[in-house]
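Just dropping this structure here.
As you look at this complex, bear in mind that one protein chain is not there, while each of the others sits in place.
So, chain A:
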Amino acid sequence: MRLLFDRNTWQEIFGSIGKNKVRTIITIVGVLWGIFIYIALSGAAKGMDNGFESMFESIARNSMFVWAQSTSIPHEGFKTGRQLQLKLEDAAMMENRIPELQYIAPRNVKGFFGSEPAIIGRKNKSGSYPVFGDFPVFTKIAPKKIYDGGRFINDEDIDQARKVAVIGERTQQELFEKDEDPIGGYIKIDDVYFQVIGVHKFDPSGGFGGDGDIFIPFATYKKLYNTGDNVGWFSIAAHDDVDVVKVEDNIKALLRNIHRVHPDDERAFGSFNLGEAFNRIIGFSKGITFLSLIVGIATILAGVIGIGNILLISVKERTKELGVRRALGATPREVRSQIILESVFLTMIAGIMGIILGAATLKLINSFTQDIDFPYTNPTVPIPYVLGALAIMVILGTLIGLIPAQRAVSIKPIDALREE
């Protein structure tokens, strides 16, 4: 250990490395390439990972949508092709029967799925935007950022069927003056006055929903459009760590039961499982990360073996030199340490250069992908990975250095000196 911190040791090593430049460079290139590949690949994979993550930030990961379609199998005297309608009480049933569910948000919309968007007017301005009838619980599933001073729909809004609305940024820009505070202002939704209670922030990094969406209380929507207890679709979030695919099946089975649909009628209810999609994508980028880890480590390994190989050759070339050193009093230990330290030092230099080069490349990639619409954000390699790679290189460098080091001292000094 003392040897490691002795300036003399390092001067000897620098001397030997610095004076054998070609060997040093050849040696370094292999490992440098390896670590470069490793850093660049795993950083890129991480960037994709980050990109997908931020795409899903605006919605709960274990969430899904369920909507009604029409039957495809005749059942209990009903003919096939019966149009189904989700009802508010379905939510309570689901909540009771399926304990894996965390939140259920019944939703209605005007302006999607074939219906005309509502006409929104204010003073002499007007526009058309989709209007959603929502419960407060919806924000648990798909968090909405509301600008300061505003709020989302609350329980009292529902109880009293208040005529209040949360509007989008675009709606605000189009209906209100620049310096006007929209909160408390009135807008007309299909000829009924609503008071604006909040403006939700649009998240451009992906996610769902638009900057023109208007949210009003579910109860108010029901009155305004006469929808009764009808529900357009359910937004549902399951608890963490549950099998989302199974939950989805359970929900649909329950709905078939409630609505008297044949148990095998797969087409009666439609659903989209975000959780499953998310898992698939995460699995994909995990796979890429793993692959880059394997490729990177294999390349590093090849590079380190290259170092060992070159050191072995150089030890043979330096047999006489090492013999002279031993005649002058170098102990086998000192000879061994010198060669191992040369190996580790070369590996480290190469590694650090590779890391710097890899990081620079990642930065370059990042600046190119900044403006394009590709899920790729902040491609960094976590520090522990880098440290891990360095540790691996020190260990491999030591292990691989052991072979030439042992070789260097296995021959008697007199035989080493006799070598031509």
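Criterion: contacts are C-beta pairs under 8 Å (C-beta built on N, C-alpha and C of every residue); 3 or more make two chains touch, one makes a residue touch a chain; residues count from 1.
Criterion: contacts and distances are computed from a predicted model.
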item: Among "Cbb3-type cytochrome c oxidase subunit I", "ABC transporter ATP-binding protein", "Formate dehydrogenase subunit alpha" or "Ion-translocating oxidoreductase complex subunit B", the UniProt name of the subunit that does not appear here; value: "ABC transporter ATP-binding protein"
item: Hidden partner chain, touching residue among A:A161, A:I258, A:A277 or A:V324; value: A:V324
item: Identified contact with the non-displayed chain, of A:K125, A:K286 or A:R333; value: A:R333
item: Contact with the hidden chain (one of A:E12, A:D49, A:D134 or A:D213); value: A:E12
item: Positions on chain A where the hidden chain makes contact; value: 6-8, 11-12, 15-16, 19-20, 320-321, 323-334, 409, 412-414, 417
